[in-house]
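Notes to accompany the following structure.
Note that one protein chain of the assembly has been removed; the remaining protein chains are unaltered in position.
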Amino acid sequence: MFLLGLLAIPLLGAALIAGSPAHAAKRVALAATSIAVALFIPIVAGFDFANNGTMQGGVEYAWLPTLGVKFAVGIDGVSLALLGLTVLLGPICVAASFTAITDRPKTFYAWLLILQAAITGVFCARDLVLFYICFEFTLIPMFILISLYGSTNRAKAAIKFFLYTFTGSLITLAGLVYVAWQHSLKHDGVWNFDIDTLAATARNLPLSTQGWVLLALMAGFAVKVPLFPVHTWLPLAHTEAPTAGSVVLAGTLLKLGTYGLYRFALGYVPGAMAEHAQTIAILCVVGIIYGGLICWVQRDVKKLVAYSSVAHLGFCVLGLVALNQTGITGSVLYMINHGLSTGALFLCIGMIYERFHTRNMAELGGLAARMPVWSTFMVFFAMASVGLPGLNGFVPEFLCLIGSFQADSRWGHGLWGSTTTSMASYGTRGDLGPWLTLIAGTGMIIAAMYLLYMVGRVVWGPLVLPPGFKADDGHGHGHDDSKGSHTAEAEKHDDHGHHSVLPTDLCGREIAILAPLAFLCLALGVYPKILTSSMDLAIDSQVKVLEEKLIERDRTRMGSTTPLVPVPPATKPNEGSGRPSASTIDSRIMVQNAGMQEAGR
Amino acid sequence: MMTLLTNTHGLMHALSGAALAVSDEAGHAAGHASGPVAQTFAAGPMFGLLVVALPLLACILCGLCAMGRVKTKLPAFLTVLCLAGSFLVTLALYLQHHGQPAGTAWIIQGFEWIRLDYRQMVDSVVQSRSFIANFGLYVDSLTCLWMLFVTGLATLIALYASEYMSHDVGQGYNRFFAAFSLFVFSMACLVMADNLVLLYLGWEGVGLCSYLLIGYFYKKPSAVAAAKKAFILNRIGDLGLALGIMLCYVHFGSVEYKVIFEKCAPYMASLAAGQLDQIPLIAQFIPLCLMIGAFGKSAQLPLYVWLPDAMEGPTPVSALIHAATMVTAGVFLIARTYPLFLMSEYALPIVAWVGALTALLAATIGMAQFDIKRIMAYSTVSQLGYMFAGLAVLTSVGGAAHVFTHAFFKAMLFLACGAVMHGFAGQLDLRKLSGVGSMPGWRVVGIAMLVGCLNLAGFPIITAGFWSKDMILGEAFANSQMQAIGWILLLTAGLTAYYTFRVYFRVFVGPKHYEPGDEHHGDDHGHDHGHGHADGHDEGHQTSGKHGFHPHAPGWAINTVLATLAVAAFVIVPLVALNHGGWVKDMVGASSAQFNEKAAYLIAAKGDLHTKFFGFDAHKAMMVVSSIVGLIGIAVAFVLHYQGRTTAATSKADALLPAFGPIAKWAQNKWYVDEFYNAIVRMPLLALAQIFHWFDKLVIDGLVDFFGWTPRGLGGSLRPAQSGEMHTYAVGMAGGLAVMAVVVIVVLM
Amino acid sequence: MAIGDMMMMGSGLMGSVLAQAAPPAAMSDVHLAHYLFVACVMFVIGLIGFLTRRNLIIMFLCTDLMFQAAGVALIAFSRYHLNHTGETFTIVLITVAAAEAAMALALVVLLFRKKESLDAEEWTELKG
Partner (left out) sequence: MMERLAYLWPEIALFIGTCIVMVMGLSHNPAVRRLCSPICGIFIVAAGVLAAYTTPWGESAVSIAGQTLLPNMPIFAKVLISVVGLVLLLLLAGTVDRQEEGLIARGKRAFDPLRTNRAEFYAFYLFSLTGLMLCASADDLIWLFLALELTSLPTYIMVTLSTSANKSREAGVKYFFLGALGASIFLFGFAFIYGGTGTTNLNAIHASFVQNGINGIALAGLVMALVGLGFKIASVPMHFYTADVYEGAAAPVTAMLAFVPKTAGFISILLLCATIGWQYVPGGETALMPAVGVQGVGGTALPEPIRVLLWVIAAMTMTVGNVLAVMQASIKRMLAYSSIAHSGYMLVGVIVGPGNNTFATSGVSAVMFYLLVYGVMNVAPLAVVASLEKPARSDDEPTEPETLDDLRGLWKRRPALAGMMVIGSLALLGFPPLLGFFGKVPLFTAGISAGEVALVIILGLNSAIGAYYYLRLAAMPFLAETPGAVPSESYDLHPRTSRTFAAALSASAAVVLALAGSQLMDISAKAGYVDSRVNGMDRLQPFKPKLTSVEDGGRPANGAGAVVAPAN
């Protein structure tokens, strides 16, 4: 029931905003999102982490029984984590817009809340149609946020964003409906759109069919992620969107794509995934390097971060298509952590934009001298984004890379392993392997290159301010030209006689926005287990199916039932961790083979 | 030559006499072949975590100071206190560990950092697998050795920095000490980690701190660029390390040393049995990956170029991070994972060659530089090459000992240079300083410099540097495979002695002369003295112009530290000199950095570890030869840079320059390596990035726009049909009907 | 002239198609194919007239011709099938055609009042 509350609160908030005066809009929005955060607490408290693979907190109502459509919500460990991210970013986005949005605040906050409700809906939908509806519905609020509150090129950005993602997702709808139809064929023509029920049918579709379905799924989700060749809407949308829009876009909206891939590409068409993982992985790797290098030559700091999302999500999907526990766990962690760190970077950039009305790195530099607090946060989040160990970016990236490194069916054979000694191989089945990982790994270097380039330009170096701002101006800024190109906020500054509402460095509200994100970045970097242990079984259930398909695939490819690795003899050395503490999951993950158990301990 | 050798051999023998129990050949062989000290694992005392925690605490406290905008020296005080505490805890840990049987490795469990458990079908059997990287400490004697000098030096240097950075009190002071403490924390993680991923955390953590501290004077574009360069080049190495870790995981199923070492045991047995082919090729790849990381962090070819630039940072940083500790992380990595390096036929030879060539190259560059800090930087690169070579020629003791001694004397050298820089407004050009050591108040600095230079030059017998270097040289010549390495290192030793004393003779002795630096560190972060200078040294000197400038001699903190280090440099002599490595040998020999199996393999299969050096025992011969080489280097420097020198700017060496032709110029320009990298890596990459940028804009986005435009284009082309004329419409309808009829007919056909 | 050519072409085409469809019998004088041929020719003439003439009244007459072509076909088929459905249809059709004619004339008058012209091409304000 709390899930319903999570869906309803933002909508109620939006309704309330519609009926309240303009100056109260931001308070109502803040209250609504805060209540949502509060509501999330009982959800977490009530969540059975020991069974995080099963759907919990579910509510189900008949909706369109003719089509077998239900209104069904429920969450498992993965959904919970993403839901947490969504809910958390809610008040942050609202608070980040307090001074940035002065024109038509009611519309802005109302749509922001609706957007949150839609994203919440995606992550907790248990019904395909509900999922799709929420998935699509995110477009409208985002469209409005960009087209009404964006910068100069906003109309084009909004339209492109909308059409690109909308087109893709319509094809996805076709694919999903196809699956539903196949299900109905096997169930006396009774249609059902339950996500889990359909998964069972979809998995058993013939491989070629699965391939087509995968293609359809990719059409929508890859655009949303976005993967390499279909990414161009993202930089544009990010650049033009208002800060809160960018944060939601990077933080959660892109995750709809990866979540869709996780839920449907892995869950529905594991066979096809096993078949085509390499292709997708290559796209990811290309995206990592391509996106990263493009970042490096950007002049617009927001565009730089936007392109970095292309590179980062390349890692995320790479882990996903590794099709093993390490990779997928890394990928899901990546979804969360990218949301935090990149969202925070966008917030930081937004704060600068609010002050100087420029994102051009040629006009900004050395802000550390002027804004030490901001600079500290900026460097911190840049480092989180770079993937510095100890911060949140590292563990997911590393796990994704390990996952893809592991995923090679050749491990354990010939040159790739040992058949002459008793050493087992710890690779998993797949087509990715070390070479791909090596190339992807250069993305780590490139990430350092462009993010440090950005930090070096904006934060370090001699102080550079855009024309009209005095470098020695103690507070506020001498912004005195109203060229009309700026939006209402610029006009507002002019109205107030060149007195900015913002201090030189961050104000308390802005610190309060960034601090929780920074804390989470640190906390999740130091103790990622809080996430990994809450989603291990959920991912395990996916991996189980994928592994079967991979075994089948390898069998057909190799023409025999060659095991991945030679059977380790019973006398082989201590294989497991050797740690006396028997973990809880070990008892849950079955170790059927008694001999193995013995060897493992 | 031969007679000279014989003579000096005798002399050396007499000198060392009873004091140094130089083992005979049999004893030496026993050292190689003695049964491996069995590694045993046990849970360690929890207080060991304090070693890591105290620097972190210091970092947090400094951060709080920054938040509270503290404008006193409080952060320095806190840092020194915490680091000293950390050092004491390390000492206690060492003492307690020393009581354990040799070969004991403690594992101190902190908390579970990364843990994934999963299962995998292997031949229809479900196996349970896990990826575990805990925040746990692995304490063996190698760890103790490293942590002792890391925390000890860090404490001293923090003390030094408290004075050195005093002009920044209230500005960057908090930031400096926060990063400083964070560095020690990261270094402690790196050294004490019980698994490779935590090591990686420390590895990148020290990289971050290095980045932050190199870029400490962030208003200077060169400092920012240097910081960026350091981080990125380190990242290249880190990728290698990361791949190595992954390979380890895929091969051994774990990233924990304990498991890896246990699983290595059969390989080691195969190695000892001379069956290298029993070790799978994939396992042999692991060291190849790891060494890239080590090359990056320890500034070896081809990734060394960041270290000289890193001298943009404040001098204490250069001393601690870029001389004494962080850059030795690569050496530590190899020592820590020595069993993995032994598995491969090619790993150690590659390391040896890289190390030796780096040593030589850096020494040649160092000879031609004028910036004393840069000379020290190149010397660091060069000495690191020595250490690598030491590890690679199968004297991990020698490598570690050189790390150990180098940490002291190089830190001292840097701190002395820093004192000069501090006192002369950033002046570092050896052509503009002379006779500093004899100026009033500079005595301690001069002596410390002399001690450091003697160590670095390998002055015989009395310096620790001599003994550690000698171990490496001796072992290189003793190893039949490594003769060439030995010769390169020997040449380098001579060059080192020369350029080291070149600095000493130019700057610290001779006629007194100085020109103050222009202190180009910006307004509020530079080394000028207008900002709340706590000491009473500023006597109204200006920041520019020779007249009216008075160098201010170092205060008590700097002097104390320098003096301590100078004393320590001698105190550690017996620790490395006695019994072929002395205490360090005990420390290293009982750790993972043993090499017995490889030695056995090499002796059995390939070659000789007791090669004679022109008929003499290589070790004994080297003591003499390297002494002579070192003395020659010093003598040359004396002649060229001291004898008869009357000005600061010129010396006799200038006359010799034309003789070297362009080589001198090339060396002065660092062999154009930076330019070369820029041309073959950075520029192409930048060009590629630009190409991608435009490709993205024009082609990919162009395609998208094209598809977006298609409907409009189609609409535009159909629009003329909507002419508004009824006849057009009628024609369209009739024609359409005909077309539809054709469609049907076609289908019917 | 062009109209004539096209009509010739059209009738020729229809003729050949129907000749295939119903090869002429030796004895009978007139059979279904001939009626259909006439109907089709009427239809095509009407169509071509509609396409080529610009006078609104003539254009309407052309549509009426097409209607009547259907009538001819219907009656032919009616005879062929030996039932009266087609004839019934034709009667209805004629009625409808008459109603349309009435409307058409009203419209034409209305339009003529506005523009003093019967030219259909006068009315091209709406386009695109």
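Residue numbering begins at 1 within each chain, and the chains themselves are lettered A, B and C in the order written.
What we mean here is this: a residue touches a chain if its C-beta (ideal position, glycine included) is under 8 Å from a C-beta of that chain, and two chains touch if they have at least 3 such contacts.
No experiment lies behind these values; they were computed from the predicted model shown.
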item: Chains still shown that are in contact with the chain withheld from the display; value: A, B, C
item: Touch criterion as defined above, residue of A:159, A:286, A:373 or A:463 at the omitted chain; value: A:159
item: Residue of A:20, A:34, A:54 or A:182 in touch with the missing chain, whole complex considered; value: A:182
item: Residue ranges of chain A at the interface with the undisplayed chain; value: 62-68, 107, 129, 132-133, 136-137, 139-140, 143-144, 147-148, 158-159, 162-163, 166-167, 170-171, 173-174, 177-178, 180-182, 184-185, 189, 191, 206, 208-209, 212
item: Chain not shown, touching residues in chain B; value: 711-712, 714-716, 718-719, 721-722, 724, 726, 728-730, 732-733, 735-737, 739-741, 743-744, 747-748
item: On chain C, residues whose C-beta touches the chain left out of the figure; value: 20-23, 25, 27-28, 30-33, 35-36, 39, 43, 46-47, 50, 56, 59-60, 63, 66-67, 69-71, 73-74, 76-83, 85-86, 88-89, 92-93, 96, 99-100, 103-104, 107, 110-111, 114, 120, 123-128
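Quick note on the criterion: only the chains that are shown with their structure count from here on.
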item: Chain nearest the global centroid, as defined over all protein CA atoms shown; value: A
item: Interchain centroid distance [CA atoms averaged], chain B/chain C, Å; value: 96
item: Averaged-CA centre spacing for the pair chain B and chain A, given as whole angstrom; value: 36
item: Complex contact set, residues of chain C against chain B; value: 47, 50-52, 54, 59, 120-121, 123-128
item: Contacting residues of chain B [partner chain C, same complex]; value: 719, 722-727, 730-731, 734
item: Chain B residues touching chain A - in the complex, by the definition given at the top; value: 111-132, 197, 200-201, 203-205, 208, 211-212, 215, 218-219, 221, 224-225, 227-228, 231-232, 235-236, 238-239, 242-243, 246-247, 249-254, 256, 258-259, 262-263, 265-267, 270, 277-283, 522, 685-686, 688-690, 692-693, 696, 700-701, 704, 708
